[in-house]
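All remarks here apply to the structure that follows.
Only one protein chain is missing; all other protein chains are in place.
On to chain A.
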Amino acid sequence: MAERRAAVSGVTTALTTAALIVVVALPFVFIVLQAIFPDIGAGSFSRPFEHLGAVLKSEDFATQSANSLILGAGVVLTSALIATPLAAIRALYRLPGALIWDLLFLVPFMIPPYIATLGWVLSLQPAGYLQQLTGINLAGFLFSLPGIVFVMAMHTFPVIYFAASRSFAAIGARYSDVSRVFGAGPGRAFWRITLPLATPAVAASLLLVFAMTIEEYGTPAVLGARFDFDVLVTGIDTSLSDWPIDLPKAALLSLALIALSLAAFGFQRRIATARDFDVVGGKSTRAPQRNLGIWRGPALTLFALVAFVSTGFPLLAILATALSRTISGGLKPSNMGFENFRAIMTDSSGALSAMGTSFGLGLVAAIVAGFFGIAIAYVTTRGGSGRGRSLIDALAMLPNAAPGVVVALGLILLWNQPALPVTPYNTLGILVLAYVCILLPQPVRYTVAAFQQVNPSLEAAARVHGASATRTAWRVLVPLVAPSVLAAMLLVFTVAARELVASLLVAPVGTDTIGTYVWRQFDQGSIGEGMAVAFLTIIATTLVPLGILSALRKVERSGSSATNL
C-alpha cells in the first residue's frame, strides 16, 4: 500500500517537474544562453561572451539599471508615505465606513496599470480634462520622473496599506493594549510596540512594491517615452522590437532585471519567514478601536481624497473618453454619446474579436494554471522526497522575478529554435504559455497555502475510516481546497485577459488581445473605442470574479452553518 502510494506520488512529481521545466525553466535557460552565445538563435554556440563586455559597458545598461532602481525606490517611498498614515488610522481608530474604504483601495488592483496611466495622460496632458475643467496644465509634471513615480504609487500604495493595517490591527488588539495597562500612553504604545512588531510585515510589502515597480511595463513606456526615460523593462522592449533588433542585449538586460527582482523577492521572503514572532495568530480579540474625535473630518477627507485620486480620477477620464464622440470635441454634453460602444459592437476595428480572444485565452490559462497549482501543491505539501520538492518550489516561484517582457523574450528565444519540429510560436498557444508562466506563482501560492491549512489528520481520519488514498483526496482534500483554487484561477483569468507586454511581443500576426488592442488604439487609432474596450474590460474582469467569489462565500457560509447544526 505504502509502496503503491509512493509510486503514484513519484510519477506525479516527475510529470510536474517535467512540465515546469518546459513552461518555466527552458525559457529562462535560453535567455541565459542568448546572453552568452549571440548566435544561439541560429542554433550555434559560436563566439561565446563576445557581446557581454560591449553591453555591460554601454551607456544604456548603466542608465537603465540606475533608472529602474531610482524609480523603484521613489515609488516605494511615495507609496509608504501615502499608505502608512492611512493604515494606522484604519487599524487603530473607529473610521466610519472602514470596509468601504478597504473596498475602494482594492480598486487600483482591478485597473491594469497601463489603462490607469492612459487615464492619467488623458486627464493631465495639454488640453486634457484637468485643463478643460480647471485651466491647470500639469503635463510638465506627468511627463517627468516625479510624474511616473506618482502615477505608479497610486497603483501600488494599497499593497502597503493592507499589509500595514492588518498588522497594526492584530498588534493593537493583542500587544499594544497590554502595554497601555502597564503604563504606556497611546503614542508610546505605537512607537514601542505596534511599529516594531509591524516592521517585518511592512518591510515585506515595501519590497513587493519595489519588485512590482521595476517589473511594470505600461506606465514607464507611455510616460517615459515622452522625455526619454528608459528603464530596464522598456530597454528590453526596445532591443526586441525596434530595428536593429539586439537579442543579446535584450537577454543581458533581462538578466539584470531578474537579478534585481530576485534580490527583492529573496529579501522579502527572508523577512517574511525569518521573523521569530507571529503577531497575527493567536486568539482573536475584537480590537477596541478609539474614537477619532475632532480628527474624524480630516481623516475622512484624507481617505476620500486618496480614493478619488487613485481610482476615481483615472476611471472617470477613461469613461469620459469612451463616451466622447470626438476627442477634440472636449467635455461637452453635446459631445457625449454611446457611439464608441456601438462601434465596438460592430467589430469594425476588431474590438469584439480582441475581447473574445482575451477572455478565451484567460479561461484556458486559468484552467491550465489551476491544474498546475494543484499538482505542485500536492507534490510539495504531501509528497515525500525533499530535493524534488525544493526544485519544484523554486521553479514555481521563479516567474515572480520575471516580468512579462522577460518571459516573452524567453519564449521567443526558445520556440524559434530552428531545430524544433513543432512550435507553438505564432499560434495562440504561445500566449497561453506566456500567461501561465507569468502568473503561475499566484495559483501555486494560494493552493499551497490551502493544502497546508488542511490538517493531515483530516486525511488520516478518512483513511482510518476506510477511504482509499484517491477517495480521501477526492472527498476530503479537494472540497477543502476548492475555494482557494477557484479564487486563484479567477485571479489568473482576470490578469491574463488584460495582459499587455507579453501579448504585444508574442501574439501571432494579425491577432489582437484586449491589451494590444487598447494599446494600439491609443497610439494610432480611435482612442475613444480603445477606452470603451478598456472600460468594459475593467467592469467585466472586476465584477464577474467578485460576483463569483461572493456567491462562493455565501455557499461556504451556509455550508458551514449547516455542519454546525
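Please note the rule applied: a contact is a pair of C-beta atoms (placed from the backbone, for glycine too) under 8 Å apart; a residue touches a chain by one contact, two chains touch by 3 or more; residues count from 1.
Methods note: contacts and distances are computed from a predicted model.
Q: Match the chain absent from this complex view to the correct UniProt protein name in "ABC transporter domain-containing protein", "(Fe-S)-binding protein", "BPL/LPL catalytic domain-containing protein" or "V-type ATP synthase subunit D".
A: Hidden chain identified via UniProt as "ABC transporter domain-containing protein".
Q: Using the definition of touch stated at the top, determine which of A:53, A:135, A:185 or A:333 touches the missing chain.
A: Residue touching the chain left out of view: A:185.
Q: Considering the whole complex, not just the chains shown, which residues of chain A touch the missing one?
A: 174-175, 177-186, 188-189, 192-193, 196-197, 276-279, 282-283, 288
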